[in-house]
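The complex appears here minus one protein chain, its other protein chains still in place.
Then we have subunit A:
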Amino acid sequence: MPGFGMDQAVGWSFVSLAGFIFTYYTIWVIVLPFVEPDQPIHNFFLPRFYAIAGPLVAGVVALTMIGSFIAYVSWSKKVKKS
């Protein structure tokens, strides 16, 4: 049975990744506007333009991949039936 111990590691890695993403994004979008522009913390974050562009592009790519996968599966099923 492959990956009996790995399941827990994968699960907790998801949790920590989600926590990191949430914390980073929250600081980026909600905390930084209240911080003076000359504070050094701004060096850890890209310009705010990417806070919108990044998730938007990633969402479009993800939806495209999902849609093309669905189209491919339904097309190959139709070919098999005929």
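Basically, a contact is a pair of C-beta atoms (placed from the backbone, for glycine too) under 8 Å apart; a residue touches a chain by one contact, two chains touch by 3 or more; residues count from 1.
The rule is short, and it goes like this: contacts and distances are computed from a predicted model.
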Name check vs UniProt for the chain missing from the figure, options "Alpha-1,3-glucosyltransferase", "Dolichol-phosphate mannosyltransferase subunit 3", "Importin N-terminal domain-containing protein" or "CASP-like protein", returns "Dolichol-phosphate mannosyltransferase subunit 3"
Touching the hidden chain, out of A:V10, A:V60 or A:V73, is A:V10
Touch with the missing chain holds, among A:V29, A:V60 or A:V73, for A:V29
Missing-chain contacts on subunit A, rising order, are 1, 4, 7-8, 10-15, 17-19, 21-22, 25-26, 29-30, 33-34, 48, 51-52, 55-56
